[in-house]
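Removed: one protein chain of the complex. Kept in place: all other protein chains.
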């Protein structure tokens, strides 16, 4: 009996199935780099979004470019969390894991919940592949997986059978296995096939055989689900209560790139993005390089120093100079950032943080560059530091970064990270007419008795942005200390003190216009959980759970790290205790204690991975002695 | 009547003079860059030291290489504080000022105490020189100097007369004016002529005419003192109570260089000093470049990155790799420092801080790189940070820096500054046999089952320093996260956390062996003044004065900024208030508050100049409401 | 770049109000004076000039020009200039650098700016020393040079700025001398009119730390024996009596005396426009005292500039698909719409 025939027979079993409703589910696809897991994951999350769930996703790329097939290093994963209510993270524990080969099983099984569904391609558990994954015995047979609901499917065989009459090479046929397994998982979670079918049709429009193959694989997988006796159940995750509107899925890097293009248009300025490739920031460069027709210019510089140099040069000329990098690149940019501090020119530095120190773990996330952004330069060098809380928020916050840079003539750090960069969530597509304008004025006339004083400031202490090419405003700037008002070089001691304090005050003045720190939860209470950057999602989820348990806990997110909102100290003092979870050894904690003298408890994780919701929750419980 | 004849007549007046005793005096020589003021100052301070006073000196170079003669920018100064008791600073207010031209008068007069002695070369107050200095009327005549005891001496004329019969060009004659005025000041303060005469004889041994000219000028100046009716007084500063021994005068940069050479010999290692020139650190390179026969190797690298790269490479090979720079150079070195953190190799980074941010005021001092040293790198990047308190202390502390680097396999920052670099104080010449040995062991055998594990640590968490060339210990290191023990590349999350915490703990462990923080003054009390780096002198002087006034105030100096001495928090808590004076906007204060949650008051000066003793004193009075 | 309407400007118009603070006798003064002349002669309005520099004595230059100026950080001036020129192709951007600034710390940026052919004019003041930091040897210092950092003599083989510029694929490469006023002026003018990166090395005397190092090219007595003026299409002749020339022997140049069986026709004819920079390379390696040192334009060829190519990509993209609008930007393959009615999920459960 062929596998397909066998499947048909089993189909009769489907009558006995029942459907269970779940508020949320976490699925992970894992396989070899060549197995197309990223594609399967993306399709699954799109289908879920289109279906109406809230979603949050996280890819997990291998560190190597293309590790040997079947090796542990070559495993590629994609996790999707979809739900019937607001979610903030890709999920702690996996409810259903797809493992396309032994290596994928080995590296991912520890994240599967006890009793979770484990779908494996049993055809891939050959002696050689088991060996590559370091298995001495076959886990499908040695009982080591009995904690899970193992669904061993001969995917290769079934897929080949389903596609047997198509004129395709065996390799081409096998490439469709991801759609087969995707179909199976679609069946399991009642996902609509249409979005994926549409995608296949568009994508392979020029290759009907491949199109047909993928469609068949998807459908075969779906049908196969019906026949599975190991899985006498389907799950239904109802639609979520989501604000009406148009949505798309967006990663942090995409949102950052789109935000930059948007800021350029809102300001009526050319965006000049200068960067030297580095993981995990490179995709911003790649995305923007495609945006020429939006008036976006990209420069791939010879190194990070050149990149920020070009960005500052562009700003000097009146464009929006932006540079993007990761931590090691920030090291190299620090001297030039300092020049921009002194010259008081706008420039935005995007730091997509990764695990350090040094080269560290380039593909892994971390939040350990905060103090570097604040203090990593010689002398008193105040800069603005912002940090987005979620992938979609990268869009609004990078626009804010640009706005502050140009309106205060200052460098602005934008602290993204590897997790935000690659994980995705739904993004409500903004209405263009509702986006704020970015107003920029360049002087055209002398500002003092027929002369132009480049360091004559307005009431906010901001100096004018006079552009080369403007007759009569010729002036010189540079990195030597400058005389107040005139901008001439000055070694005068009191002038230096005045300028140092003025630069600091200018940045401090931004606190006058940023929103106060708000809390989610009670305005006073036993515990405040305060955070910055990408840990937001896990923290909100944990705090909401704790609140539902009746605990007196609130959380607050610092999107402005420098200056901080004016009420920060006051907010901290309203709670008996303060918890600061961070993916570092305590950067924000040092700052809060140092600035506000409020004792903070740290929850610090430095594993190259985001917090699990449960980790935060446990700490909350521990502190509140629940 | 010729000026000399006139002088002779006046000589009879000398009978009426009297001698006053003073515990301490501050003299400043100021003139055009071409006037030889640095030499005059050096001679004066040597003579004072040899006489038996305690001394402290500070040169003040012009920022330009060679500004136009007579210009304000071209003024060069040298201040000497000499005393009959321990002193710690070059002095707040000048008791006697020598101004060789109008520009020197203009830029220096504000530091002269009311009633202070003002010796000017009246011949230099020509219309053109007055104009260059921006004087509309001649200050010697317009009464604007009446607050001071003006001694207008036609130095040019007198000097020419004294040297008239020598076969020298007019230029050569005029070059001796500095010795004429030096002689005059020697007379005023009863300095011995011998050391200077000896110096002249050695220096000009090959040029008898010049030798004779300088000797005559010096003596003529001295004799002229006798004739001065404006100065019917001489001052005597008795010898100070100084520990017996051999002394020389030393600047911070000299002491740093000598300390490095010494550390090399104590460790039995080649010192490889790699640097890219930068003010005010370059002199360390210059001094060491002369030290080839001490087995010292210097590399002038193409930039700061290359300099630290070469230093780390040398350390990898088993030499003592050291790099020196100032703040902007630290920016560039940060990426490589981080590599040394990860590779756990010894390297010492000397930061001779200067006024920032950016290029700032390169010749001026500041302490605003502390947070950069601690945090200016991506990821969790713990390093050791030391700061010498005085010029002479640079010697011992740089040896300590080397010792810690090699014994803990870690980068060590040595935070000097422009003030320490150039100011001088007496240095008790150490007895070689009393200097500590620096013990270094390089493994020669595998350390685990016949294999070599480069990251297998000792009880202090320090890894072995195995040198290339050792058979059987071949291994690879690098900037990617490493597996515990083996040192192989690892992306394992828990391993990363373990390594991050281990690296931090290793540096923290140093606190186990450094001296506890000690205080000067009462063990508990109303006020603790805590400081780091070059502000020490002014603070000790001010605190001692306050103590003599009966105030309950102590001071403590942090020579170890990371890790800090274990008792730091406890010491802070023993006083009602804590004052942190710094030449920045509050680096140490943030750290102390952030680490120990003790409220600190800042006294912050950012003028490119050291604290005056009186500034600290005033703040103490203010805080203690005296 | 030079425009048709000529504002009448004089060198004085280009003098800023700042005191010039180089040492008396520094070669920089002459370069400054000539630069003002050249700027005034170009027919370009003053506000269109920007001088960008790194750090060094030479890099103080922008402060003294009454134009836009940016005194940046050590070695990085070409990077700022690149960003500026890309953003503002309408400006005439000069980069002022030194042998330390441009070839030690900044060598890489120089190289990449030249290879990209950004339309900036780089003037490198070569005094074979670090002036501002008070006298250390530089990458162009001759072997054995004794300085503060090389008291026993420098052991580093110098690099030749012109050779490096040629290897970097520069489209305009020239050399001139601080006190050779007319030649300096003419060379700067040529650089200004070149479309693309221009690289000009100026032999500059550092009075204080390296006095006289180029004296053989400036001393009236000997300079005509030591300097070879390059002229397009002309044979390589030099000498007080113009009686010497340079001939090729295989690939190597050699000095010959005219007359004794050697005629002008045997000499190399200078060709700055040669597609391949081989001749320029050969010339760049002729050094005193073996050879007279060539000054003038070594190479001047045409190649599209970086900013033109970049902006052309923008224009082409717009031509092909229209100017991008934000509405389009936000589109993606998978957009879904949540209708009011659909928003029907349950409250969160635990």
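Just a few scattered comments:
Note that the chains take the letters A, B and C in the order they are written out, and that residue 1 is the start of every chain.
The criterion applied here is as follows: a contact is a pair of C-beta atoms (placed from the backbone, for glycine too) under 8 Å apart; a residue touches a chain by one contact, two chains touch by 3 or more.
Since the structure is predicted, the reported quantities are computational estimates derived from the model, not experimental observations.
The chain we do not see here touches A, B, C in the full complex.
Remark: the omitted chain is touched by one listed residue; of B:156, B:227 or B:270 this is B:270. Within the whole complex, the absent chain has one touching residue among C:37, C:115, C:195 or C:288, and that is C:115. Only one residue from B:291, B:355 or B:409 touches the chain missing from this view: B:291.
Only one of A:140, A:278 or A:374 touches the absent chain when the whole complex is considered: A:278. Within the entire complex, the positions of subunit B that touch the omitted partner chain are 23, 46, 49-50, 52, 54, 84-86, 195, 199, 202, 238-250, 258, 261-262, 265, 270, 272, 274, 291-297, 299, 301-303, 305-319, 321, 335-336, 339, 343, 429-430, 432, 435, 467-480, 488-489, 544-545, 548.
Touching residues on subunit C toward the chain that is not drawn are 104-108, 111-112, 115-117, 139, 152, 155-160, 163-164, 166-169, 248, 250-252, 276, 278-279, 281-282, 285, 303-304, 306, 309-310, 313, 316-317.
Seen from subunit A, the chain kept out of the figure touches residues 64-69, 71, 73, 276-279, 282, 285-286, 289-290, 292, 298, 300, 302-304, 328, 358-359.
Note that only the chains that are shown with their structure count from here on.
One simple way to say how far apart two chains are is to compare their mean CA positions; for subunit A and subunit B this gives 48 Å. Contact of a single residue of subunit B with at least two other chains is seen at positions 328, 358-359. For subunit C, residues touching at least two other chains, in rising order: 55, 71, 73.
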